[in-house]
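Mind having a look at this structure? Questions to follow.
Just one protein chain is left out here, and the rest sit where they should.
This part shows chain A:
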Amino acid sequence: MSDRVPVLKLGQVLLVSIQVDLEDQIVLDLQDDLAERIVATGATGVVIDITALEIVDSFVGRMLANTAAISRMLDAETVVVGMRPAVAITLVELGLSLGGVRTALTLEKGLALLERDRTARTGRP
């Protein structure tokens, strides 16, 4: 039994905080869990917190892009928050610009971004 990344519900938003080394299986499990939870909860936003993530490879980069695409298909906007400078530089060097993934500096700003989005979309606070 490998570690699983918990998916937490916070109002209309699902919060995924990655605290473990991302092995391939964990990533695949996470995608499954997240998709199921979005459908089950009807969440409108997903925040992936990678503050604790120190090492990335192209697989993880692609996983972030894929997760965002899956969520969007289920009508939930994804924001990746807390990326470290070293991680950002690595991703750029790998040629991954994570097109289509929204980013924010901190969890707080990420949640605010989703809130603004939702207000704009529904036209009510």
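Methods note: contacts are C-beta pairs under 8 Å (C-beta built on N, C-alpha and C of every residue); 3 or more make two chains touch, one makes a residue touch a chain; residues count from 1.
Heads up, the rule we're going with is that contacts and distances are computed from a predicted model.
Novice: Missing chain, UniProt name, options "Polyvinylalcohol dehydrogenase", "Amino acid ABC transporter permease", "Oxidoreductase" or "Extracellular solute-binding protein family 1": which is it?
Specialist: Going by UniProt, the chain not displayed is called "Polyvinylalcohol dehydrogenase".
Novice: Return the single residue from A:Q19, A:S58, A:T106 or A:T119 that touches the missing chain.
Specialist: A:T106
Novice: Given that one chain is not shown, which residue among A:Q25, A:S97 or A:T119 touches it?
Specialist: A:S97
Novice: Tell me where the left-out chain touches chain A, residue by residue.
Specialist: Residues of chain A in contact with the hidden chain: 79-81, 83-89, 91-93, 97-98, 102-106, 109-110.
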